[in-house]
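The other protein chains are all here in position, but one chain of the complex has been omitted.
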Amino acid sequence: MTGYVVRRVLWGALLLILVSALTFVLFRILPTADPARLRAGHNTSPKVIAEIRAGLGLNKPLLTQFWLYMKGLFLHGDLGYSYYSGASVKSLIFDRLPATLSLTVGSAVIWMAIGLPIGIVSALRRRSRTDRTAMGAALLFISAPEYWLGLIVLYLFAADIGQIKVFPGAGSYAGMTADPQKWVTSLILPWLVLAAGFAAVYARLMRGSLIETMGADYIRTARAKGLPERQVVLRHGVRAAITPILTIFALDVGVLLGGAVLIETVFDIPGIGRLNYDAITHADFPIIQGTVLLAALFIIVANIAVDIAYAYLDPRVRYS
Amino acid sequence: MLKSIHRSASLALVGGALLLCVSLALGLSACGSSSGAAPGSSGIKAPPGVQTPVAESQTGGVRGGTLTVLNHQDFEHLDPGQAYSSVDYEAMYATQRPLYSYKPNTFATPTPDLASGPPEISSDRKTVTVHIRSGVRFSPPVNREVTSADVAYAIERGANESVANPYFASYFGSLEGASKATGGAIPGIATPDSHTIVFHLVEPKAQILASALVLPLSAPVPAEYARKYDAHKPTEYGNYLVATGPYMFKSNGAGRVLGIGYEPGKSATLVRNPSWSAATDYRPAYLNQIDIQIGGDPNVIGRQVLEGSHTVQNDTPAQAIVQLAYEQHRSQLEISPGAGTNYIAVNNHRGPFANVNVRRAFWAALDRVAMNKARGGELVTNVMTHFIYPEIPGFEQAGGLKGPQVDYNAYPSGNAQIAAKYMRLAGYSGGRYTGGATLQVVGATGSPEAEDAEIVNQTLRNLGFKTKFSLVDKSVMYSKFCGTPAEEIDVCPNVGWAADFGDPQGVLDVTFNGKHIEPTGNNNWGQVNDPTINRKMEAAEPLVGTQARAAAWAAIDRELVTQAAAIPFAFDKEPNIEAHDVAGVGDVWNIGSWDYGFTSLK
Partner (left out) sequence: MSPFDGADTPEATASPPPSAASPGAMRSASPDSGPAEESLLRVEDLRVTYATEDGTVQAVDGISYELGRGRTLGIVGESGSGKTVAALSVLGLTRAEGATVSGRVSFEGRDLLALEESELRAIRGDEIAMVFQDPLSSLHPMYRVGAQIVEAIRAHRDIAKAPARARAIELLELVGIPEPSVRVDSYPHELSGGQRQRAMIAMALSGDPKLLIADEPTTALDVTVQAQILALLSRLQRERGMALVLVTHDLGVVAEMADEIAVMYAGRIVEHAPAERLFAVPEHPYTWGLLRSIPTLDGPREELLTPIPGSPPSPLAPPSGCRFHPRCPYSEPEHARTDPALEPVPGRPDHEIACLLSSPTRRRLWKELA
């Protein structure tokens, strides 16, 4: 098992390097705005633009630029410097990370707490009215665009612009350590909106997985043992049904940790998603490299974590 | 200045002098005729109930309180040596004091700010002398009084490549030694004493240089403090800047602003500058603090302002919000005239549009009303009929709102027969293009640029042209396509301009003078290079005095119309929104932003 983990981690590192290289190349080849020109802004003098390019290191061959970047990353943990924002990429990312973490973890808890029970009930009462209503509602929430839902929710419940003034409005995010109460209340609406779509997906996933599991022979055995139905469903049915769902869960969380741009924009939460988006608008390569790398890192870690967890969850799985 | 890359709004002219005259008809000071009183004021009426910066009161506000500002866009540069977008300027003029500034209600007449009086221009127009006020001090941690050497350093650092001021070459390039300047002392800038600064030019362009002293570049920068930051490539001064205005970016004891008074992409905080003395400034500075929040969805922000308290938005509101404000919160809406123009650049150098009659035909064919409808209609635009825009001196002389009455200009909704007439004059007997060329049309993505570009594309097709039509990100459009003459793009439907200061040269020179065609970052997008026009511009440049300049440049404007050098469509008006309990005072000149030095809370 240890050998397996070590191998996966090494592969992960290699993958990160590849992702880095790809981002590097893509942003320098595709017809985006030249960061030197954007930095120069209005100044038209080619001499100045050339100076800025040299300052940003854009004149060196691509490979050299990449090598320098990798060296800085692996040896010093240095993600580069954003000239546009006047701060190191690492500081910017760490500054924004708590908000994204808060958003992701909170909504993950909520969507699992809502989605899984609904899925279980739906699976057990297949084709009943409860099931049809639940799955219909799930389809609605899956289809509803996040951004639109966010706006609707603000127009209904925000303390500043809503009809029923319950929760703080957009832009009221405060850090957890700075103002814990505000941190929670400002995140409730974003959590709910982000969780809505996922809860719907997970309800459907759970329903499907549980229906399949409940048709298995060991469920029949469990009943034949005289176990209470609740125990049959939860300890035998759900226990087996949950493993594929956890795989997907880890991936979803990994992706979200890379930033939920839409939610962060609507609710004006200063997270990684918005940092990335702003950086793309300004062709701020160092930040883009950093955020892409971070997103890739989260996904890779999530993948490895899931594989390890699977070995514990399903004893039939064994890694040599 | 280039209209900020992010801007998409249009501006509305509000009835300036006329409204003022009406409201003062109860026997207060005489206004005079509308065309003579305020040079450049346009006489356009505001919709009733809507505010206008020209009419807002600059006195009598309540002292104190914190204003919340919601901005969808982030600042680009806080360093006065680098700032050029309207979002930057809103903070700039609250914290920095250039030699001259504009009061909120004018773009034509500068007021001495750091200077103690108007600039003295020598008769040979090669020297400009400015006297500086005493008693103006830098904010902590510098604290000392401002001297002329600080102004000299501020301008000199513009040539330093780590600062790279966008205007240095255009407006200060005629200083003695400017062409060789790299950030060190410039021989042409002299400081005979601590409160006098003298500019020596090699050409008679004193008027332009004097006008350019309203730019943030002339705001003083303490050399002994800033030099170490300017040594970085690019400069770090913006993260540590000090202020001379009534407000400053919050900083720590060492002067660090980044992370304290400015968190990129998140927020900024302006607090009172303890070194500022009200006696030295014409600004009342009512507010105690300004909290700026950056980011969010424009629709949400707009509603938060309209339904909130002590809040304004300082960048352009979404079109839907402007509509909402007009319908339900009219007194919280301000429309500011003179926010620049939007027009279509056509290639005068090569291709079908090198022929003047083809250009006139296109002008006649274009439905300018439809183009403006996509931008928000009459609330935020007026049909553009020539190139000097409202509030700039020379606007009336060049034809005012109606513009020169040539037949291709007389029909804002377009006229197919006149278009056909000019096509025939160009040699296409059928009234439509029959040549083989395919036009390269490059527009910008986003709304309303894409809609306007579509209308242009369709108009060209109706004239018989085949087009290769593409939409790209606006910054790419400027930097890679339309701003690079070598690409020979035929039609750029989404270009626009706003002047750096209230002088007609700022509107017409860089954009239509043949000598300003640059290989990259070109702003003369149509590659206009008419020898007659070039000569006239050469002659008009050194003129001194608002009236003389207005007359000369208005004549050039008329000539540009005659040559159909570009195809105009929108005189922009800028909408601004405030909460019900904010007594906002907007600036006519900074594309209509709220002015923190004059705004107060109710």
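As written, the chain order gives the labels A and B, with residue 1 at the start of each chain.
In this text, contacts are C-beta pairs under 8 Å (C-beta built on N, C-alpha and C of every residue); 3 or more make two chains touch, one makes a residue touch a chain.
Small disclaimer: the values here were computed from a predicted structure and weren't measured.
Asks: For the chain that does not appear here, which of the shown chains does it touch in the whole complex?
Replies: Per the contact definition above, the missing chain touches A.
Asks: Which listed residue, A:53, A:96, A:204 or A:236, touches the chain dropped from view?
Replies: Per the contact definition at the top, the residue touching the missing chain is A:236.
Asks: May I ask which residue of A:70, A:227, A:248 or A:305 touches the chain that does not appear here?
Replies: A:227
Asks: Even though one chain is hidden, which residues of subunit A still touch it in the full complex?
Replies: 216-218, 220-229, 231, 235-236, 239-240, 313-316
Here is the rule we go by: only the chains that are shown with their structure count from here on.
Asks: Let me have the rounded angstrom distance from the C-alpha centre of subunit A over to the C-alpha centre of subunit B, please.
Replies: Centre-to-centre distance between subunit A and subunit B: 41 Å.
Asks: For subunit B, which residues count as touching subunit A in their complex?
Replies: So the residues of subunit B touching subunit A come out as 1-2, 70, 74, 76-77, 82, 84, 161-162, 164-167, 169, 233-234, 236, 238-239, 258-259, 263-266, 293, 295-297, 299-301, 303-304, 307-308, 472-473, 475-476, 479-480, 518-523.
Asks: In the complex of these two chains, what residues of subunit A are touching subunit B?
Replies: 31-34, 37-46, 48-49, 51-52, 55, 83-87, 92, 95, 147, 150-151, 154-155, 160-161, 169-171, 265-268, 270, 274-275, 278, 283
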